[in-house]
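Got a structure for you, questions after.
Excluded from the complex is one protein chain; the other protein chains are retained at their positions.
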Amino acid sequence: MVTTPKRKTYKLDALVAKFGGQLIGGQNVRVGRVATLESAGPGDLTFLAQPKYLSQLGCTRAAAVVLAPEARDSTQLPRIVTPNPYAYFAKVSEFFNPVLAPQAGIHGSAVVARSARIAKSASIGACTVIDSAVHVGEQAVVGPNCYLGERTSIGSGTRLHANVTIYHDCTIGRDCVLHAGAVIGADGFGLANEDGVWKKIPQVGGVKIGDNVEVGANTTIDRGALDDTVIEDGVKLDNQIQIGHNVRIGAHSAIAACVGIAGSTKIGSRCMLGGAAMIGGHITIASGTTVSGGSVIMKSIDKPGVYTGIYPVSAHQRWRKNAVHLRRLDELAARIDTIENEARKARGDKS
Amino acid sequence: MVTTPKRKTYKLDALVAKFGGQLIGGQNVRVGRVATLESAGPGDLTFLAQPKYLSQLGCTRAAAVVLAPEARDSTQLPRIVTPNPYAYFAKVSEFFNPVLAPQAGIHGSAVVARSARIAKSASIGACTVIDSAVHVGEQAVVGPNCYLGERTSIGSGTRLHANVTIYHDCTIGRDCVLHAGAVIGADGFGLANEDGVWKKIPQVGGVKIGDNVEVGANTTIDRGALDDTVIEDGVKLDNQIQIGHNVRIGAHSAIAACVGIAGSTKIGSRCMLGGAAMIGGHITIASGTTVSGGSVIMKSIDKPGVYTGIYPVSAHQRWRKNAVHLRRLDELAARIDTIENEARKARGDKS
Partner (left out) sequence: MVTTPKRKTYKLDALVAKFGGQLIGGQNVRVGRVATLESAGPGDLTFLAQPKYLSQLGCTRAAAVVLAPEARDSTQLPRIVTPNPYAYFAKVSEFFNPVLAPQAGIHGSAVVARSARIAKSASIGACTVIDSAVHVGEQAVVGPNCYLGERTSIGSGTRLHANVTIYHDCTIGRDCVLHAGAVIGADGFGLANEDGVWKKIPQVGGVKIGDNVEVGANTTIDRGALDDTVIEDGVKLDNQIQIGHNVRIGAHSAIAACVGIAGSTKIGSRCMLGGAAMIGGHITIASGTTVSGGSVIMKSIDKPGVYTGIYPVSAHQRWRKNAVHLRRLDELAARIDTIENEARKARGDKS
């Protein structure tokens, strides 16, 4: 499961033939590596995705650059012009850095139940434990020290890195990536209080993860209480995200690290949640919504847009002074009301 | 360690004989599964725990419903009336979905020190590593790929899911559940600064966890610096919670996901901390306190109640406008003072 830089090189016109774009100059220039504007050297292809890095373009030592039509004249270097330089770069980078799958087969130290069905082309890592009636699809890779619970299904082409835990009765789609330490299908936090003591609600739903989903390191996705927790196709989850029971995340939403989503909340499709955003339970976020990092969302959002709730940072002493007034903002507002009313009276208004 | 829906069915009057409550209609109706109002079908028992779901009651296809006395006339379905429908439902669900323990015994691939004492009825999973002088009690289940450090003790009936790590000299009580990826007893964050360089303070305390405690996936509980970190009986911890060294959490407190509690803080009993609440170090939270999710608590709370500190979310542009003024709220307040003083002077007051 290792990405090794290949030193094979390609002519720019061969890349354009494969990935599109318009080549300006340098037909015979060869590149074999992708790099940032700053760190690129001869033989490297770089890219300009945002105008703010334009100043670095002048100094780059790259052999060629991928850029947008607006920036085509910003350099004399050989260049590939394309409307979405970053996506173009992603494709070339993937081409230059193919993911190397480990050898197919089950490592001798893995412990696999007899009733598990492991595809011939799948790879099962050392010391991994696979329980009964599990299914692992073609070309799937399960890293070392993982655990797959009973009746779990891993789609073809999906890769689990080391130390991943999947509880029983969870389904992972095709071509997913689950990073190390991820836990799928632990019990949701369902408790009934009786006379001051918490009684656990059995969590008998599962987790269903679609195709092309990425799950970051140490991210946790709880199983449903009665129905399933659902992650739709193309969702991208960063590290240390917590997803409560019966949450549904719509297709192609991207969620940055440290986000928490409480139980039964529905996130629409193509949403973006910034890092450490916290989403309360039993609410709905409209498709196409962006939530700024660090914001705490406690009510449903019906209309897509960008939503923010972050306390602005100041030098500590200044923060202290302001916070005192925030604690009695209600009173400040009442004083303004009074001032206005008195001014009105003084003017003889009849309100 | 798998919960499998059993298709065995029970007559409603048999359930009432077992769990109490008043049966209205349907003595001979049989149910074998619990389900939500929305997803229930024939043969399912559902429940109404909150009035806000009353509207769903009319459409449910469930065979019978558990509800409170106030709601007894809201449906014509066979029903069980009980003062705490959610707790009742928890018990029936547990009865319908018994936790199936894996076979007793030590898996052949587990690595168990000779001096460890493992009860005959306990189950030790594949590739689990158990160090010297560990004790695992009767009917305890240790999942695959776990590690138990020296002199750790696991109480009877306690279950550790996969990939759990317990450091040396920690004690887990009876009938606890520890979910995958939990880490108990890692070093607390104790550092002394000498000439700009951090020197580690050895963390020589342990962790003591009481009975009936649940610890969520990837939750971490640090060992004490000198004395122990203590989690009392009946505490319920969700996923990705961080508990610092020498914290004490009182009995039957429930803490939602992503909460952090800094070192030496004492949380009383029967507290509830909402998701992602952050509790500073060296403070005390009174028993019975509720902290809203996302709030940052930096001072002790002496009086139980509900405490909140969340920045309200707005559309981004509006947030920007307001945040500008929050940064100079002190100045705004001073301007109000001036206005009031001048008005007073104008009126000829002698303050």
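First chain written, first letter: the chains are A and B, and each begins at residue 1.
As a working rule, a residue touches a chain if its C-beta (ideal position, glycine included) is under 8 Å from a C-beta of that chain, and two chains touch if they have at least 3 such contacts.
In this text, all values refer to a predicted model and were calculated from it rather than measured experimentally.
**Student:** Tell me which of A:Lys11, A:Arg30, A:Arg61 or A:Lys91 is the one touching the absent chain.
**Tutor:** A:Lys91
**Student:** Looking at B:Glu38, B:Glu94 or B:Asp187, which makes contact with the chain not pictured?
**Tutor:** Of all options in B:Glu38, B:Glu94 or B:Asp187, contact with the hidden chain holds for B:Asp187.
**Student:** Mind listing the subunit A residues that contact the chain we can't see here?
**Tutor:** Residue positions of subunit A that touch the missing chain: 1-3, 5, 34-36, 39, 84, 86-87, 89-91, 93-94, 96-97, 99, 107, 109, 125-127, 143-145, 161-163, 177, 179-181, 214, 216-218, 234, 236, 238-240, 252, 254, 256-258, 270, 275-276, 293-294, 310-316, 319-320, 323, 326-330, 332-333, 336, 339-340, 343.
**Student:** By the contact definition given up top, give the residues of subunit B that touch the hidden chain.
**Tutor:** These residues of subunit B touch the chain that is not shown: 109, 111, 127, 129, 145-147, 149-150, 163, 165, 167-169, 181, 183, 186-187, 189, 191-194, 196-204, 218, 220, 222, 226-227, 240, 242, 244, 258, 260, 262, 278, 280, 291-292, 295-299, 305-312, 314, 318, 321-322, 324-326, 329, 332, 335-336, 339, 342.
Simple rule for what comes next: only the chains that are shown with their structure count from here on.
**Student:** List the centre-to-centre spacing of subunit A and subunit B in whole Å, with centres computed as mean CA coordinates.
**Tutor:** Whole-Å distance between the two chain centres: 25.
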